[in-house]
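My questions all concern the structure below.
And now, chain A:
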Amino acid sequence: MSHQLLTISGLSAGTEDKPILHGIDLTIGAGETHVLMGPNGAGKSTLGHVIMGDPAYHVTDGTIALAGEDITDKGPDKRSLAGIFLSYQAPVEVPGVPLYSFLRTICQMRPELKTTARTFRRRVGEIAERLDIDQGFLTRELNVGFSGGERKKIEMLQLLLLRPRLAILDETDSGLDVDALSVVSRGIETYRAECDGALLMITHNTRILERLTVDRTHVMVHGRMVADGPAELIDDIDAHGFSHFEDALAQKAEAQQ
Partner candidate 1 sequence: MMAQTISADQADTTILAHVNVPPAQTWNYLRINDLSLEVPTPYFAGDVHARLPRLFERVECGIGADAVTWMCRAAGDARYVEVRADDERAEPLYVDVDASSAEVRDTGVLVRAGARATIVTCAHGGGGDTSASLLRVIAERDARVTIVEIVACEGTQQHLDAVGISAAEGARVEMRQYALGGSKVALGLCCDLAGASSRLELDARYLVGGTDVLDVNHVVRQRGRATRADIVTTGILADAARKTMRETIDLVHGAKHAEGSEIETVLVTGDDVVNKTLPVILCDEEDVAGSHGASIGAISPEQLAFLGARGLDESAAERLFARALFDDAAIHAPVDEARAAVLARAATVLGADVARDVGEVLGFDQRGA
Partner candidate 2 sequence: MSDATETPRKRAQVDDINRSLYDFRMSEEGYERYEDGLSTDIVRAISERKDEPRWMLELRLEALAAYEEMAMPANWGPSIEMLDLDHISTYVSPQTKQANSWDDVPDDIKRTFERLGIPEAERESLAGVGAQYDSEIVYHNMRKEVADQGVIYTTIEDALHDPELEPIVHEYFGTLIGLRDHKFAALHYAVWSGGSFVYVPEGVTLPYPLQSYFRLNAQGAGQFEHTLIIVEPHADLHFIEGCSAPKYYEANLHAGAVELFVKDHAKLRYSTIENWSKNMFNLNTKRSTVGADATMEWVSGSFGSHVSYLYPATLLQGARSSCEFTGITFAGATQDLDTGCKVVLNGPDTTASVDTKSISKDGGVNTFRSSIVVGRRADRARASVSCASLMLDDISRSDTIPAMDVRNGSASVGHEATIGRISDDTILYLMSRGCSEGEARTMVVNGFADPVSKELPMEYAIEMNNLIKLEMEGAIG
């Protein structure tokens, strides 16, 4: 299994005062598409943030490896440069920083993307056009006063610009209107088609998955991985929800007592 892109083993993590994740195992191969599902509060977003190295969470046990290299103790910036991308559910406002300055800076940090200003402008222009992003946005301050849909589009713009090896999309579909949703779907398809990167979709809504070829589905409940299976598992969840996973976990806990 040395060709695995992401290998998580026995990962437990949480905030300073509260454990959230318990003994998570997860592997994602290069170029694969995985879906992580589960009810609200299951810890899905936390897992995404822990993979990214968000300092708000502390790993108490287990390891995270990217392409065989242990990154458990690495900062988020190092992980980002190594090819992990996390799209935020609620992208942070950064007043004072025009989008252009931000995009240029994060591209120039990466040797593989470093390019002339002219090429950079052309690439940004192309991607923006594909995502129906008005060029005027590029001179506005990052996420400041942007609507939810606009923020998500800007996240997609960064995804396509950075071409990561692993993209984790955290509830990218939540709260979007039909138009924005179709733009975001287009972005995800473009990423799959052009960047050949792996994808971990975190969602509790199956609609956005309809146009994706899913390799593997994982289900999380109460901070634990409770099931994983092929794409068809999604249909099962669509039909029956998460309650039987929750019940099974409760029974297991009871049996252990």
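On the choice of candidates, all candidates are chains of the complex that A comes from, given by their letters.
Going forward, a residue touches a chain if its C-beta (ideal position, glycine included) is under 8 Å from a C-beta of that chain, and two chains touch if they have at least 3 such contacts; residues count from 1.
Model, not experiment: these values are computed from the prediction.
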Practice problem: Would you mind flagging which of 1 or 2 touches chain A in the complex? | Solution: 1
Quiz item: Across the complex, what residues on chain A touch candidate 1?
Solution: 52-56, 75-77, 79-81, 85-86, 88, 91-92, 94-98, 100-102, 104-106, 108-110, 116-118, 120-121, 139, 141, 158, 162
